[in-house]
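Only one protein chain is missing; all other protein chains are in place.
For reference, chains read A and B in written order, and residue numbers begin at 1 within each chain.
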Amino acid sequence: MNAVELNGLRKVYEMSVGSGFKREKREIAAVHGVDLIVPAGQSLALIGPNGAGKSTIIKMLTGILRPSSGDASVLGFRPWKDRVKLSYKIGSVFGQRSQLWYHLAPKDSFDLLAAIYDIPKVDYRKRLDELVERLSLSAFIDQPVRKLSLGQRIRAEIAASLLHRPSLLFLDEPSIGLDVVARQELRQLLRDWNRQEGLTVFLTSHDAGDIEAVSERVVVINHGQIVLDDSVENVRKDYLSERVISVVFHEDVKALDLPGLRILDNGGKKHRYELDGKNLSVPELVAKVLAQGDVADISIDDPPLEDVIAHIYSQAPGATNEK
Amino acid sequence: MRVLRKYLLVALLSARSNVVYLSEVVGRLLFLGVILYIFSRLWIAVYSHAGSHQVADLSIVQMIWYLVATEAMMLSGPRVSAAVDLDVRSGTIVNYLQRPLSYPLYCLSHNLGERTVRFFINLLVGSIIAYVLVGPLALSWNSVAFFLLALPLAFAVDFLSGFLIGLGAFWFEDTSGMNLIYSRMTMIFGGMLFPLSIFPDNVRPVLEWLPFSAVVYGPAKLFVSPSVGEFLSILARQSLAAVVFAILVYWIYGRASKRVFVNGG
Partner (left out) sequence: MPKSFSSFLQLAIFYLKLNFKSQSEYRVAFFWQIVSMAINDSIWLFFWMFFFDRFPVLGNWNQRDVVAMWSVLAAGYGLGTALAGNSNNVATLILKGELDSWLLYPRAVLPHLLLGRMSVSSWGDFLFGVGAYLFLVHPSIENFLLFALLVPIVGVTVVGFSVGVGSLGFFLGSAETISENLRFALITFGTYPPSIFSGAAKILLYTVVPAGICSYLPVEALRQNSLELALLAAGGSMIVLFVGSAIFYAGLAKYESGSLIKLQS
């Protein structure tokens, strides 16, 4: 059974450009004919730079927006037609928007959601106990949300979206504004819930790190079109294995010259390398760097998503027409 | 001089960034249109009932144009107290305290810059509506000159009151209520809706000496019926109010900013 089926989904916005008498209407395609099938139980990440059309797709799948043309089926429903019926079956976490009342305890918000979703009392109590246990909420469930740490808050947020037992969870940029610890907690949670409970997870992000941790499949979208659709393993091997390493020494040191390592910056005390991850692993490189001299600081970063997409374009010309 | 330039620059910037949006002008037009229409109906009823050309020392044309002047002044006022309240509560006030810049003077120049632009737009829109409703006001050089000269101090006193209310955020949980009551006071006892001359003779002198009248009634009265004597008396009352309020701001702000440093914001 498929959780999501998209068929030539398109969304065009009409906006007026210019001012005064020169004002004219122009059409901007945010989503440009997207076909996609997501089997139930899969964990999929939809990634792409800001403005690529990720949020627009998620809004069409949750029934918030109506597509300009094409069709979509989510758990057998057409979202913009059967919005209410569908909403009982899906959960959603929108990064910038909280379901929790800021001045109240999470428990109060949960009670309200139970009323909104018409969850019978007995079911609700059982489900809540389960979520409290699984997400370890008991320590702060009665504390006002404004007093919670980011990690606690995101756990409460996930609990809120799982309260009505959805079989499909949409997350739009869930890691936005989270610190490193909270981000790890979120990823762990989503992975567990997907693998152990069979929850279908549909996630958008512009953070490459979210994908590797949570998903089994990656769909890259740019300018409203799918440019790549592959398993996380393949994508990791082909595109995401690169790392950018910055090192600062206490004294001047010569830059390393090794196969698989490109020097981006060579400033005596400060060096920046790009590591392709095939010829040389991160631990190997770090060992070599530490052996060079007295290291003051070292950082290892993922390449920016824009670079990954540029990479995809340059390496796989056929990928743009993925059907 | 160089100190003054700094604040002049703030005022100019705030005036320029307050670019006129079409929707805002339409909104003003609607607002002033509704107010002026209702009051023209109300006053027409009052004048015809009184059977006289003069009510409270003004003709009906003067009465409506008086309202144009007061509305143009009061609607141009940016929300001082809410902005100060927010700066205090959010702690942004600390950023200002660290700069070589006086926070009250910064707010004042920002306020006057924005207010001047809005005032002239309101005056223009209001004048068009009043012209359509009751015809032109007999203007003299005196009325225009006295009106414009009485504005800066009126705006300054209004600003200082708003600033004082905003500083209340250091001590009170909520200042919006106080601000609501202040604005109601200027509307009724400051003469925003009606010239103070409609009040009975025993109440009137009290109201005229209250700071609210320096903000609204004074300048607007000069606009519709100017007189040198009244001009001087209004300037004197405005100056008194401005000095008293400035001292209060100085004193309270001093105590408040000490609090910031002691509590670390």
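The rule is short, and it goes like this: a residue touches a chain if its C-beta (ideal position, glycine included) is under 8 Å from a C-beta of that chain, and two chains touch if they have at least 3 such contacts.
The structure presented is a predicted model; accordingly, all values stated were derived computationally and were not measured.
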- Note on the structure: Missing chain -> touching shown chains A, B
- Kindly state which of the options A:99, A:152, A:175 or A:194 is in contact with the chain not pictured. A:99
- Message: Applying the definition given at the start, please give the residues of chain A touching the unseen chain.
- Response: 13, 15, 28, 30, 51, 55-56, 59, 62-66, 83-85, 87-88, 92, 94, 97, 99, 101-104, 108, 111-112, 115-118, 144
- Item | Residues of chain B (touch criterion as defined above) contacting the omitted chain | 23-24, 26-27, 30-31, 34-35, 38, 41-42, 44-46, 49-50, 55, 172-174, 176-178, 180-181, 184-185, 188, 194, 198
